[in-house]
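Here it is, the structure in full.
A protein chain is absent from this complex, but the other protein chains hold their places.
Showing subunit A:
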Amino acid sequence: MRYLFLSSCEKNFIHRIISEGHRLDGRNYNESRNLQISFGSEYGSCIVSLGETKVLAQVTCEVTQPKQIRPNEGILYINVEISPMAAPQFEANRQTDLTVYLNRLLEKCYKDSKCIDLESLCIVVEEKVWSLRVDIKVLNHAGNLVECASIAALTSLAHFKRPDVTRSGDSVIIHTLVEKDPIPTVLYHYPVCLTFAIFQNNILLSDPSFIEECVCASGTEEVNSSGGLLVVGMNQYRELCLLNLSGAALYDSSIVHKAIKSAADRCKEIVDTVKKTIMNDDTMRQKRVRINFSDIITSDHVLSLNKKDLNIRLKNYNADLPKCDDEEMIEEFEDEKPEPSKYDVVPSLPQTAEIIAKKGASTWIEISSESDED
């Protein structure tokens, strides 16, 4: 792995703005990034994006021999891969600490919490069982991989359907999807891992971005009390499935309680979204709408740099839609411009703007400085 270094300058800056109550992208401490789930054409394939972090998950199944100690249970196998696509510092076909860490956390969350009914995957005791393999590929690593990967794993498992099987005497027939309707996986509960970044041992940030993840565990000359990352695994019934702390030891246990409390609400929210999107997808499939990953390609969102929108919010600047009194100014600008622009600058998040291709005439928005403190 090629290492990524952060300057003390950056670290100090992040520490300072966070202690002052701000985050780089303008979120509150317990605000998460936008969650998006899209499905592929096969059962059990999905791309989950949490802000800019993108993860692809695919569930496949095959018939294998069960383990000797558990002759009547199917097998669940989770495999995480981080390719150079995720970020330039990763190398191809190399297991890094991060890969092992992610794999172990997901195994704890989905295998050890016994959320999947493995006994229903049995075909013939001691001879044939279904083995489910969840392949998780990280497409873009922009922080909080654990949460994004766990949502992807959960969604793909819940979305997956295995082919139906009939037993007649000694022979076992596996039906194709056309012959018989496939069977969905049975999930007892839906656990999700959430990440919290702990800064200076008392500030709790939910859904940390890449830079916040890097900075939280390291102290600097200015700030010597360091924090760490806390992963909370919880299901929709507010039951705790997993806790993992990396980084410095905590000397205040109340922060864990605080994290669990806010995780409970967020988990419920995520599981509801996952269930709703799967329901929607199911009704679409029943109407024979062809669902494909090509649906995520949009042509109306054009960017020349590889940044979705300004990911740094400016505190003192506001993008406002044009008001009636600005009309004169707009005309003035349009006179100067021989060809009207095809792209609009529209305010998206509060205090951010992005460029979107539009067919209509261009509109101007005013970006004004509100305070003159300097």
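The working rule: contacts are C-beta pairs under 8 Å (C-beta built on N, C-alpha and C of every residue); 3 or more make two chains touch, one makes a residue touch a chain; residues count from 1.
The rule is short, and it goes like this: contacts and distances are computed from a predicted model.
**Q** Missing chain's UniProt protein name, "Probable cytosolic iron-sulfur protein assembly protein CIAO1 homolog", "Coatomer subunit epsilon", "Exosome complex component RRP46" or "Transcription elongation factor SPT4"?
**A** From the listed options "Probable cytosolic iron-sulfur protein assembly protein CIAO1 homolog", "Coatomer subunit epsilon", "Exosome complex component RRP46" or "Transcription elongation factor SPT4", the omitted chain resolves to "Exosome complex component RRP46".
**Q** Of the residues A:24, A:124 or A:139, which one touches the chain left out of the display?
**A** A:139
**Q** Touching the left-out chain: which of A:83, A:202 or A:262?
**A** Per the contact definition at the top, the residue touching the missing chain is A:83.
**Q** What does the interface between subunit A and the hidden chain look like in terms of residue numbers?
**A** Looking at subunit A, the ones touching the missing chain are residues 2, 40-41, 45, 47, 52, 54, 56, 58-60, 81, 83-88, 92-93, 133, 135, 137, 139-142, 290, 292-294, 296-299, 301-308, 342-343, 355, 357.
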